[in-house]
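Below: the structure, in C-alpha cells.
Note that one protein chain of the assembly has been removed; the remaining protein chains are unaltered in position.
Per-chain residue numbering starts at 1, and chain names A, B and C are given in the order in which the chains are listed.
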Amino acid sequence: MFKKVLIANRGEIAVRILRSCRELGLQTVVVFSEADRCALHVRYADEAYLLGPPPARQSYLCGDKIIAIAKKCGAEAIHPGYGFLAERADFAQACLDAGLAFIGPRPSSIAAMGDKAKARATVSAAGVTIVPGTEGEGNLRDEDLLNLGPKIGFPLLVKATAGGGGKGMREVRNLEEMPSLLQAARREAEASFGDGNVYLEKLVEKARHIEFQILADGWGNVIHLGERECSLQRRHQKLLEEAPSPFIENDEGLRQQMGAVAVRAARAVNYLNAGTIEFLVDKDKQYYFLEMNTRLQVEHPVTELVTNVDIVREQIRIAQGQPLSYTQEDIHLNGWAIECRINAEDPFNTFIPSTGTIHHILSPAGPGVRLDSGVYTGMEISPYYDSLISKLIVWGNRREEAIQRMRRALGEYRIVGVQTNIPFHQNLLEQEHFMHGQFDTRFVENNFSIERAGEDKETHSKIAAMMATLVAHQHIQRSAHVIQPGKRDMSNWKRFGRLDRMQKGG
Amino acid sequence: MFKKVLIANRGEIAVRILRSCRELGLQTVVVFSEADRCALHVRYADEAYLLGPPPARQSYLCGDKIIAIAKKCGAEAIHPGYGFLAERADFAQACLDAGLAFIGPRPSSIAAMGDKAKARATVSAAGVTIVPGTEGEGNLRDEDLLNLGPKIGFPLLVKATAGGGGKGMREVRNLEEMPSLLQAARREAEASFGDGNVYLEKLVEKARHIEFQILADGWGNVIHLGERECSLQRRHQKLLEEAPSPFIENDEGLRQQMGAVAVRAARAVNYLNAGTIEFLVDKDKQYYFLEMNTRLQVEHPVTELVTNVDIVREQIRIAQGQPLSYTQEDIHLNGWAIECRINAEDPFNTFIPSTGTIHHILSPAGPGVRLDSGVYTGMEISPYYDSLISKLIVWGNRREEAIQRMRRALGEYRIVGVQTNIPFHQNLLEQEHFMHGQFDTRFVENNFSIERAGEDKETHSKIAAMMATLVAHQHIQRSAHVIQPGKRDMSNWKRFGRLDRMQKGG
Amino acid sequence: MRYITTIGEKEYLIEIIDQHHVSVDGEVFNVDFTEIKGQLLYSLLINGHSLEALISADNGEWQVLLQGTMYQAQVEDESQKRLKATLGEGTTPSQEFHLKAPMPGLVIAVPVSEDQAVEKGEVLVILESMKMQNELKSPRAGRVCRVRVKEGDNVEQRQTMLCVM
Partner (left out) sequence: MRYITTIGEKEYLIEIIDQHHVSVDGEVFNVDFTEIKGQLLYSLLINGHSLEALISADNGEWQVLLQGTMYQAQVEDESQKRLKATLGEGTTPSQEFHLKAPMPGLVIAVPVSEDQAVEKGEVLVILESMKMQNELKSPRAGRVCRVRVKEGDNVEQRQTMLCVM
C-alpha cells in the first residue's frame, strides 16, 4: 500500500485531498506554478515542487513533468482532483505505465465516459435512458449539425465533445442563431480543452439536474451514496448544491431506482473509484442519463455530510486495493446539507471575475458549518485559474434548518479585497421558490436577479446613506489635516479618487 | 414563546449562543464593555448595548443594568452563557422577577448546587456517592480546617465554596504547608467570587474527571447525553476534552449506570434546562459525585458532535416551555469528538497569558472540523477577561481518526500576534499515554512537559537555524539600504531590538 | 458638517452633529460608528441596532455593501452642491464612458470598430479571465472611439480598452 501521494492540482481541492491524506498518515507532495508559490496547498504540503509559469498549459497540465516529479521524489500515487488532468485517459495511463497508482478510474473508463458519444452508446446498451441528440454520430461539421438541428427540435444545446463545467456550451432557440452560436461554442471548446468538436442535444425544459455519487472498488463492489441536487446554475456553472434533492426528498423508491441505474451505468464501463452519474429529471420525474463525471466532484462535501462517508478517504483506500468500507445497506442519508460556491466575481456587475489581494477574511464557523477553502488573508487571487475561492457547506437536521444555518453562515462571512458572490447567495436563499424547492436548471437565469431581490427586501437605503456619509466625513477630516491650506480647493472627488486608488492598490 | 434574546456574555460563547438564536429566527441582543466595542458578538448581533468600563464588575457582572437593558429593548429572555452571571441564583431570580425568561435552571436549583455543601447533602440524600470532605460543615475557620485536615487524610484539596474553574483551589500534601495554602486559596477565592470561604476535600488519586451532560424540560423529562472525558487539566483548568471517555468507551453498562445517577442527582434539585454532573472516577471505576455545573459548559460541543443534538437550541426550547426534542432512547453516541481549548498564553514560558493584537489568523477547516471562536484578524486581546480565544473541535469515526484529524487541524492553525497554547496541544497529542487513553487529572502536571516532548521529537534544529539566519540576513540587507554609511557600525543586536519593537507593536 | 447624499433616486440631507449624533432629513439618531481595524469594514450602532458594512470608494462614488445589498452613494458637501446647482452645473453632461478591463485578461474579440454606433447592452469586448469568457457591454447608446485593444492582446486590470461617447 502506498505511503506517499502526489496531488496534481491547486486551490481548495488540493487542500481538501491533502487533508484526507494527512489524516491517513500518508506523505503529501504537491506541485505548483510560479503564481502559487505561497498558495495554501504549498504551505500545507510535506513536499512541493515547481512546475513552471502560471498558465495551466505550462504548469498544471504538464502531465509528463508531474509524473517525472512523482518518480523522482518517491511518490507512489497521484490524485488528480477535478479539472486539469482529472479526466484525461492518457494521463491516467501514463501514471500506470510509470508504475504509479492513479487515484481515480481505469483509463478505459475515463475514455469510455469522456467521449460523450461512446458514453451514451455504452449506457444506452446497458438499458439506461438517454437524452436525444447527435452524440453517437461522431464529430460532425457545422453543415451536418445545421441539418440535424431541426430534426432533434429546438430548443437544443450545443455542447463540447471533450467538455464539462459548461465550457463550450451554448443554448440554441432557433435555426437562425445557430451558426454564430456553433462558432462561439467551438471557439470556447478549443480554448478550454484543445478540442473544438461539439454535438447537439435536446434541451429538456423545466429540467432538474440531479446526480448520484458512485463508489466502486477493485473487488466488484459498486454502491451509490444517494443524490445531489445541482439545478441552481448560471451559464451551466453550478452555484449551490444540496443533498438530498428536495425534488426526491422522501421518494425513497425513486432514489433507489435511480441509484440502481447509476450503479448499472458505472458497471457498464467496469468502473473503479469515485464517480458521478448526472441525470436530467423532468417535472414528471422521468430521468435521462446526461453524462458521467469520472472524478471527484466539486460538490462532493454535501454527500459527505449526509452520509458521514469521507469520499476522498474511500478513493485512496480503493486505489490502495482495499475493499469499500461500506455496503449499500450501510448508507443512510441523515439530515440535509447545502453547499454555496464562493467565487471571486461581482454579482452586481454581470458576475465578472474579480482579481486582487485578499486583505481580510472573517470565516463563518460554529455548529454544522464546514468551509473548504483555498485562500487566506494576504493571498493574491490571480487571473490564471478559475474563480472558486471556497465552498461553504452546512448541515442541518432538516432542509429548513440547513437553509437557516446557511443564511447565518453567509451573514458572518467577510472577504475584503476582491468581490465575491456571497451577496448573490444571500439573496437567492431569501427566494420563496428556493425555500419551497421549486426551481429548475434555468431558475437563476430566468427567474432571479440580485437587483430585483434587493428591491423586495426591507431597504436599508437610509442607513447606507448615513454610513457612506460618515466614512466620507472621516476621510475629509483626515485629509484636511495633511493638505496644505493653499491646496484645499481640490475637489472632494479628486480626493476620493485618490483614496480609491490607495485602497484598491494596497 | 419569546422572540428576542439577550446574551449576557462575551467571547466565543456569546457568538455560539447568538448562532443558535439566529438559526431559530430569534432576534439577538448583546451587551458589551468598552473593551469589546469591536468584539465579534457585537458585530454579529442585531442589537448591542454598552455596559460600562472593561472590568467585569463594572460591565458583565452588572446584573441590574443588564436586566434594565433587556426590559428597555424588549428582550424577553436572557442567556447567561458560562462564567459571569451564569451561576448566580440572585440574578436568575431577578430575571424572573422582571418578567424575563432565564435560559438556565430555576434559581432554587442554582442555589442548591451552587453552595457545594448543600449540593453534597442533597445528592447524598438521593443516594449518590460523594467524595469525603468538609462541605457539609458550613464555613469553617482556618483552625477548624487545620484540625479536620489530618482526619480526612492527605493529600487533600482546599476548594472555594463559591468556586469553580480551579480558582481558589489548592492541593495540600501535608499539614506543614496547609496554613499558607489556605491563605492563598482564600485570597484567590475572595478576588474571584467576592467570597473567601473554602472547604476541604479528599484528593482521589489517579482520578479521572468524567462528566455527564443533562437536559431537563418543564414537563418532567430528564435525559443524559452521555459522558465527557475532562481529565486533561492544568491548574484545574480543562485543556482538552473528549466524548466519549476512553476510560468508559465500550462499557455501555457503566455509562448507563452513571447516566442514571446523573439524572437522579438532577431530579434531586428539581432541575430544569442544561446542566452537567461531574464525577471523579478512580482506577477501579468507582465514581464519586464532585459537583453539578448549573449552566452550559465550555466543552459542550464534543457532546453535540457525537449526539447531533444542538444543546443551545434545546436550552432555548426548554426555556420557551417546549418539551425536549429527544427521549433517552433517541440518544446514541456516534463516533468520537475531541476539543482543544486554544488559549492566549505562552506554553514555553509557564503558560503566562499573552495580550496584544492578533495580526493574522489562518483557521483550520475542512471535513470534521468545527471552530468556535470569538476572535478575528485585527482584534485586540485585552487583559480583562479569560485567555480562551477559541475551541477547536473535531469529529472522527473512531478515537484514532479524531486524534489524527486534530493533529492535522492544529498543524493548519496559525495565530500571529499573541502567543497561544497550540504547540502545547500538538505535543500532548503525540504522547503515547494520550494515544492509549492512559491519563488522569494529574497527567499534564506530573507526566508531561513541552520541553521534554520537544527533545523526543525528530529535531528540526538545523532547519530552524537556517530559517533564523535567512530572516536575519534579509533584515540586515534591508536595513543596510536605509542606514547612512557613517552609521553602519551600529550592532546587529540594536537593529534586531528595533525590529522586535516594530513587530510586536504593529 | 452637512451633506447631501444620493442613493438611486433618493436624496438625504445628513448632518454630522457630533461624534455620537447624526441627523437624517431632520431626524436625530444616536450613533456609535467605528472602522474594524484597517479592513474597510465599518460597524454602526444606531439606536442600539448593530449593522456592519463593507464600504469602498469607486470613481467618486461610495459603494456600501450592507446585508447582501449594494448601495451606490454620492456624498456631496451641501454648500458645494447648492453652489453647483446655482451655477447650472447640476445637470449631468453626457460624459464619455471609458471601458476599463475589470481584471487582467486576454482579449478574445472586439466586435465593434472605431466610430461605430452602439446600443445600450451591445457587446464591446470579449475578455477571457479565470477560464471564463466575459462579454463587456456598453452601459448606454453612443459612438465607439479610441479603440486601443485588439484580439489577442493581454490587458492589465483597469486598463482602458475603448470609449463610448
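Convention: a contact is a pair of C-beta atoms (placed from the backbone, for glycine too) under 8 Å apart; a residue touches a chain by one contact, two chains touch by 3 or more.
Source: prediction; values computed, not measured.
Colleague: In the intact complex, which of the presented chains make contact with the chain not displayed?
Modeller: Across the whole assembly, the hidden chain touches A, B.
Colleague: Considering the complete complex, identify which of B:Gly52, B:Gly218, B:Pro423 or B:Gly437 is in touch with the unshown chain.
Modeller: B:Pro423
Colleague: Which one touches the absent chain: B:Arg120, B:Lys167 or B:Lys202?
Modeller: Checking the options B:Arg120, B:Lys167 or B:Lys202, the one contacting the hidden chain is B:Lys167.
Colleague: Just name the one of B:His360, B:Arg398 or B:His433 that touches the chain not displayed here.
Modeller: Considering all chains, including the one not shown, the answer is B:His360.
Colleague: Touching the hidden chain in the complete assembly: which of B:Leu96, B:Leu175 or B:Ala468 does that?
Modeller: Selected residue, touching the omitted chain: B:Ala468.
Colleague: Tell me which stretches of chain B touch the chain missing from the display.
Modeller: For chain B, the residues touching the absent chain are 167, 187-188, 191-192, 344, 346, 348-350, 352-356, 359-360, 383-387, 410-411, 414, 416, 422-423, 426-427, 454, 457, 459-476, 492-493, 496-497, 499-500, 503-504.
Colleague: Going by the touch rule given at the top, which residues of chain A touch the chain that is not shown?
Modeller: Residues touching the hidden chain, for chain A, are 30, 37-38, 42-50, 73, 357, 378-379.
The working rule: only the chains that are shown with their structure count from here on.
Colleague: From chain C, which chain is the farthest off, judged by mean CA positions?
Modeller: The most distant chain relative to chain C turns out to be B.
Colleague: Quick one: report the Å distance separating chain A from chain C, using the average Cα coordinate of each chain.
Modeller: 31
Colleague: What positions in chain A touch 2 or more of the other chains?
Modeller: 360, 411
Colleague: Where in chain C do residues touch two or more other chains at once?
Modeller: 39 - these are the residues of chain C that touch more than one other chain.
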